[in-house]
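Sending over a structure as structure tokens; questions will come in a sec.
And then chain A:
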Amino acid sequence: MDFLVPGLRHFLVLGSILFSLGMYGVLSRRNAIGILLSIELMLNGVNLLFVAFARYLTTQQELAGQMFAIFIITQAAAEAAVGLAIIIAIYRQRRTVQVDQLDLMKG
Partner candidate 1 sequence: MVQTAATILLLPLLAFVLIVFVTRKNQPLSAWLSIIAMGLSALQAIFLVLPFVMSGGTDHYEWQWLRLLPNGVTQGAPEGFLRLGIGVDALAAIMLVVVTSVSFLVQVYSRSYMIEHGHRDPGYSRFFAYLSLFTFSMLVVVLANNLLFLFIGWELVGLCSYLLIGFWFDRTARRGVHLLPPWVAAKKAFLTTRVGDVGFLIGLIVLWNRGGTLQLDELFAQVEHQTGSLFQASLLGQPVIFWACLCLFAGAVGKSGQFPLHVWLPDAMEGPTPVSALIHAATMVAAGVYLVARTYPLFEASHGALTVVAVIGGFTAIFAATMGLASNDIKRVLAYSTVSQLGYMMLALGAGSLAAGMFHLFTHAFFKALLFLAAGSVIHAVGTNDIGEMGGLRKFMPRTYFTMAIGGLSLAGFPFFSGFWSKDDVLVATANGGGPLLLAFALITVFLTAFYTFRMFFLTFHGQFRGPVEAAIDTHGHPAEIDAETHSAGLHESDFWMTGPLIILAIPAVVIGFWGSPFGNHGFQRLLEGNAFVETSVNLPLAAVSSVLAIAGIGTAWLVYGTRAYVSEPLLRFGALYRIVNRRYYIDEFYMWLIDKVVIGAGYALAIFDRQVLDRIVNGIAAAFAVGGRALRTSQTGRVQNYGLVLFGGMAVIAVVVVLVPLVRP
Partner candidate 2 sequence: MIALSPDLGRVILQLVLWLPLVGALVVALIGNGRSATLTGEAPLVTSRAWRWATGFAAITFILAAWLFLGFDTSHASNYQFETRLSWLPFGSDYRIGVDGLSMPLVALNALLSLSAIAGSWRITTRQSTYFSLFLILESAVFGVFTASDLFLFFLFWELELIPMFLIIGIWGGARREYAAFKFILYTVAGSAFMLVGIFLIAYFGPRPLTFGIPEIAQFNFSQYGTGIASLGGLAFILLFIGFAVKVPVFPFHTWLPDAHVEAPTAGSVMLAGVLLKMGGYGLLRLCVTLLPQAAHDWQWLLIILAVVNSIYGALVALAQTDLKKMIANSSISHMGYVILGIAALTQVGFHGALLVMLAHGLYSGLLFSMVGLVYDRTHTREVSAMSGLAARMPFIATVFMLAGLASLGLPGLAGFVAEFTTFIGAYGVFPLATILCVCTIAITAGYILWRLGAVLFGPLSPEWATLGDAIWRERIAVGMLAAATLLIGVVPSVVADMSAGGVAPIANAVAQGGQR
């Protein structure tokens, strides 16, 4: 039962799964906010990778992974703010936030 004991690869796999699920969400959700949510999911998957690496790896710079994760969270917040602002602006103009309806420009 040793393989059940969580090690580095467990976290990595979990992070990757979250990342791919997020990717699926990004590609399949129609609602722009839903896409934003999915992106957060992807970022969390990546964060998990960073933190897991920070714990398990041989390195001169301990905690670099955690620092990275912190900055990613920061960026996620900023991104969410700008993203939501754009979504709200779109909603004001078009009364929709479904991205597949936003195809004025193509070709």
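Picked so that all candidates are chains of the complex that A comes from, given by their letters.
Quick note on the criterion: a residue touches a chain if its C-beta (ideal position, glycine included) is under 8 Å from a C-beta of that chain, and two chains touch if they have at least 3 such contacts; residues count from 1.
Quick caveat, the model's predicted, so the values are computed rather than measured.
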Only one candidate among 1 or 2 touches chain A in this complex, and it is number 1
Per the touch rule, the chain A residues reaching candidate 1 in their complex are 23, 26-28, 35, 99-100, 102-107
